[in-house]
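Comments concern the structure below.
In this view, the complex is presented without one of its protein chains, the others remaining in place.
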Amino acid sequence: MTAVVDRPEAVPAAGPEGPDEPGGPRPSAPPSRQWANKLGGFALWAWAIAGLIFILAPILVTILFSFNNPAGRYNYTWNEFSLDAWTNPFRYPDLADALSLSLRVAAVVTVISTVLGTLMGLALVKYRFRAKGIVGGILILPLTMPEVVLGFSLLTLFVTVNWTRGFVTIIIAQVMFSISYVAVTVRARVRGFDWRLEEAAADLGAGPWRTFVRITLPIIGPGVVAAALLTFALSLDDFIITYLNSGLSETFPINVWITKRSRIPPQINVFTTTLLLVSILIAVAVLYWSHRQGRKLAAPGGGSDE
Amino acid sequence: MARTAEVDDTASLRARHWWVPYALLAPGALWLIVFFVVPLFSMGRLSLEDGGLANYANVISDNSTVIVRTFVYAGLATIIALAIGYPLAYVIALKGGRFKTLLLALVVVPFFVTYLVRTLAWRILLLEDGPVVGAARTLGILGDDQAIVGSPFAVVLALAYNFLPFMVLPIYVSLEKIDVRLLDAASDLYSTPWRAFRKITLLLSLPGVFAGTLLTFIPAAGDFVNAELLGSERTVMIGNVIEANFGKEFFRPELSALSFMLMAIILVGVIVYARLLGTEELV
Partner (left out) sequence: MARPEHDPRILAALNAQHPSRRRFLGMSGVALGGLALGPALLAACGSDSSTSSGTTSAGGGGGGSFTMLNWPFYIENDEPESSVLLTGFTGNTGITVDYQTVIDSNEDFNTKYAETLASGEGIGADLIVLTSWNCADYIKEGWVKNFDPASFPNKANVIERLANPAWDPGRAASIPWAIGQTGLAYYPDKVGGEITDVNAIFDPKFAGRVTVLDEMRDTVGLVLLGQGINPETATTDQMLAAVAKIGAARDAGQFRKITGNSYTEDLALGDAWISVAWSGDAASLIAEDENLAWVIPDQGGMLWVDNAMVPVGAKNQANAEALLDYLYQASSAGPFYEAISYIPPVAGAEAEMTPEGRESPFIVPPASPPLYEFEILTPEQTEEVSRAFTAATQQ
């Protein structure tokens, strides 16, 4: 009989008398206990599956309602099946513009944050230096504060210096919290690597550029790519911090928020579903690629631990 | 090659030139200082405008219901997320086998759908003419005139939902790192799987639980989207007060004080929480 943990080398369950001396197989548990264990196991699985359904239900609803032709202006009730939103996705120019703005903002934010964050992550993981603890602390802090506080405090800065909110302030705000994500991700991915290899390479005569390309880059590469993709996704989706600092500019989530009072068209679901599918595709591709990278690097004994 | 000890300093270098790490840090650190640290000071200064410390007293008395309500909702949402998320993480990490990545992906997939749209989907699911409310009314849980949308239940449920991946992932990671042999030994030693779980697995997953609960509670406490989309006047949270009034110049000192209150309460809460879980475990 296996216990809760399912392992290939299953060990007989302990006897009913409680934790006693270790070692040696014990007599199997009585049938009632075995039955209780099975029931417990079953309940656990059932609850987990219910949890999965809970998680996926709204997603399915979102996708489904992109095929709805709503009776009124709000896409809340199923009316009739229609491909209209898919054949006519750009029907609402302000929505399409907002999406375009979101994508452009995300691109800029990703580039800036990835560069700045990677440098920080590298410094923190690679070197010993005195301010390490403090810097690490400041880095983590934005991740532990609610977005509304981060966003509002940044707004107070902009208001105090009379900086009009718009495209630039959105970027500033998003880079601000993205740096932390990038640094933490890069740091976590790269942890465990023995940097003395770099020194060894230098001692062996490799120039700094060559060392960087041949040793450092492949090591930090997957982490940097992961961080960049994470930043892009976070940027597209960010609402609270962006909303408080966007002035009159509208990103995709902001446009949905503002216009939802007068209409909620299925085009929103069309864009959302498309973003979903593309994200999944890219995530799969990246996972596949990093899996292969991992296998390539695993042989010589170094490499990125997943 | 898994390392089990803290690796921060053992394999890192003393830089060739002392300024190298600082040079790398500078651009990012500068950005953070200017756009994260300094704003906290400008918000602090603003919170004392037109009234000084009295602003804080006013804010607390004007918004006492909202403040209490916010933390109650965030707390409940975290508990629900834990109740749903822990077993899920457990099953995936320890019983997922080949399907681990796929299952984990399913948990994370909601995040690929824009926050607002996922929450609007809940509005659809919980619509008064919808299946969920219909079922609840048939079962007698809900009166014929009662609705779910607009109630605290809807807001708390949506909060738990939206931050569920933040709960599941850290717990999953910590469970996944548990040495297999430990679990075998545990099932060896303890009479019931539940005891084995309590004594070994649960303890080892505590770091993940700690991270997960914080990553859920903190953003939930500052949220306004769920309360706005699924709530009503009686579910107003701190975030809603800020969102409704952030454009009004005369209100900003009060909102600044309110934000600091939120931060302070969270900070105190986190410290107490860390103590409760036993800091030796965490340091």
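Should a chain be cited, it is by its letter among A and B, assigned in written order, with residues numbered from 1 in that chain.
Everything below uses one rule, namely that a residue touches a chain if its C-beta (ideal position, glycine included) is under 8 Å from a C-beta of that chain, and two chains touch if they have at least 3 such contacts.
It should be emphasised that the depicted structure is a prediction, and the values quoted were computed from it without experimental measurement.
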Option from A:101, A:173 or A:256 whose C-beta touches the chain left out: A:101
Which residue of B:70, B:119, B:174 or B:256 touches the chain not shown here: B:174
Touch criterion as defined above, residue of A:147, A:198 or A:250 at the omitted chain: A:250
Residues from chain A at the interface with the omitted partner, ascending: 19, 22, 71-74, 76, 90, 93-94, 96-101, 103-104, 106, 110, 136, 140, 143, 159, 162, 164, 166-168, 181, 184-189, 191, 223, 225-227, 229-230, 232-234, 236, 246-250, 258-263, 271, 274-275, 278-283, 285-287, 290, 306
Touching residues (missing chain, whole complex) on chain B: 4-6, 8, 62-63, 65-66, 104-105, 108, 111-112, 127-129, 147, 149-150, 169-170, 172-174, 177-179, 181-182, 185-186, 189, 199-200, 203-204, 206-208, 210-211, 215, 232-234, 241, 244-245, 247-251, 278, 281-283
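Just so we're on the same page, only the chains that are shown with their structure count from here on.
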Whole-Å gap separating chain A and chain B, where each centre is the average of the chain's CA atoms: 14
Chain A partner contacts - residues on chain B that touch it in the complex: 1-3, 7-9, 11-15, 18, 20-22, 24-25, 27-29, 31-33, 35-40, 42-43, 45-46, 84-85, 87-88, 90-92, 94-95, 97, 101, 103, 105-107, 109-118, 120-125, 127, 129, 161, 164, 180, 183-197, 214, 218-219, 221-225, 238-239, 242-243, 246, 249, 252, 255-256, 259, 262-263, 266, 270
Chain B-touching residues of chain A, taken from the complex the two chains share: 2-7, 9, 11, 13-19, 22, 29, 33, 36-37, 40-41, 44-45, 47-48, 51-52, 54-59, 61-62, 65, 76-77, 115-117, 119-120, 122-129, 131-132, 135, 138-139, 141-142, 144-150, 152-157, 159-160, 172-173, 175-176, 179-180, 183, 191-196, 198-199, 233, 236-237, 239-240, 243-244, 252-253, 256-257, 260, 264, 268-269, 272, 275-276, 279-280, 283, 287, 301, 305
